[in-house]
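Coming up: chain A.
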Amino acid sequence: MTIRPSTLATSACAFSLLALSASLAQAQAPIVIGLITKTDSNPFFVKMKEGADAEAKKLGAKLLTASGKTDGDNAGQVTAMENMIAAGAKTILLTPSDAKAIIPAVKRARAQGVMVIALDSPTEPVSAVDGLFATDNYKAGVLIGQYAKAALGGKTPVIATLDLFPGHPVGAQRHNGFLQGYGLKSLDAKSNDLAKPPEVVCMADSFGDAAKGQTGMENCLQKNPGINVVYTINEPAAAGAYKALKAAGKEKDVVIVSVDGGCAGIKDVGAGVIAATSQQYPLRMAAMGVAAGVEYARSGKKVSGYTDTGVTLIAAKPVAGVDSKDVTTGMDLCWGNK
Partner candidate 1 sequence: MKAKLPPMGTLGPFIALLLACAFFATQSDRFLTLQNFSLILQQVMVVGTIAIGQTLIILTAGIDLSCGMIMALGSIVMTKMAADFGLSAPVAIALGIGATALFGLVNGLLVTKAKLPPFIVTLGTLNIAFAITQLYSGSQTITDIPEGMNWLGQSLRIGGTNVLYGVILMLVLYLVTWLALRETAPGRHIYAVGNSPEATRLTGISTDKVLLGVYVAAGVFYGIASMLSVARIGAGDPNAGQTENLDAITAVVLGGTSLFGGRGILIGTLVGALIVGVFRNGLTLMGVSSVYQILVTGILVILAVATDQMSRKGVR
Partner candidate 2 sequence: MTAPTLSSSAAPQGGARQPWGGPAAAGSGQPLVIQAKGLVKRYGQVTALDGADFELRAGEILAVIGDNGAGKSSLIKALSGATIPDEGQIFLDGQPIRFKSPIDARRAGIETVYQDLAVAPAMTIAENLFLGREILRPGFLGRVLRMMDKKKMLSESISRMNDLKVGIRSMTQAVETLSGGQRQCVAVARAAAFAQHVVIMDEPTAALGVKEGNMVLELIRRVRDKGLPVILISHNMPHVFEIADRIHIARLGKRAAVVNPKVISMSDTVAVMTGAKLAEELPAEALA
């Protein structure tokens, strides 16, 4: 049987149109990436979202965001993950509120072919996720520890630590890193406990909050008025500590160090409130996460292992033997409202 030329032509056209539209559709289907932060209200995560948003727009991906209700709200994060995967997310970027409790949900997601990257805080075990983009919090602590020791000259350190709250890995890493950098007896980067060498006369929990930091500092000063070094978990706690010291007339005699590198905190470094702070880069973490997600969707290549997103010591007054950048650099790189 012979096929008429016109029929052949029509079918060829039809088939090629079909193929073309199919490939067009595939090229146009947006890459969906999910970002789940601990909370919505911490400026650190607000900035992370902005960074992720900007990068997603640049690369033409669609970003879904969600968060837990409070620090520690694991259930909220699990629900968000499930919803995002159902909505088509192929990559989940996650700052875990609870390093262990999130593991089952992560496993389920990866079993469905979803790439899970932890940002800022590690899971436990770290290998449960495909990759971790985070600040080396231990190193952040070491840098400010080294600075504090040098800044104190040769004086005997009388140290107060304003920590996060017991059991949190980031709180432990920064605290122990600080003590290590200072050259005191400390614990290693894997530990979740807070080291307490004899030079540390007071430890208080600030929950990362200015008012509680102030209360903690006041009580520590009451316990030992001779405190001359204060390590703080983040810059709001440092601001609170400074207020307490100022009220006691001791703000000039005490070296306050911190971690974060938010714009408000860098301003405080410039104002002499904080002697030095380790600046971290949430926007970079988020952007890297989004880029990795896009890459995975396009080529199927996953990330692996830990990628250090960098930490820089920012100080107004440099000290001998410790590398630091100045406040102007800090302001350029800072996150938050300038």
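Criterion applied: all candidates are chains of the complex that A comes from, given by their letters.
As a convention for this text, a contact is a pair of C-beta atoms (placed from the backbone, for glycine too) under 8 Å apart; a residue touches a chain by one contact, two chains touch by 3 or more; residues count from 1.
None of these values were measured; they are calculated from a predicted model.
All listed chains 1 or 2 share the complex with chain A, though the touching one is 1. Of all residues in chain A, those touching candidate 1 in their complex are 40-43, 46, 70, 165-166, 202-205, 209-212, 214-216, 218-220, 222-223, 236, 239-240, 243, 247, 264, 267, 336-337.
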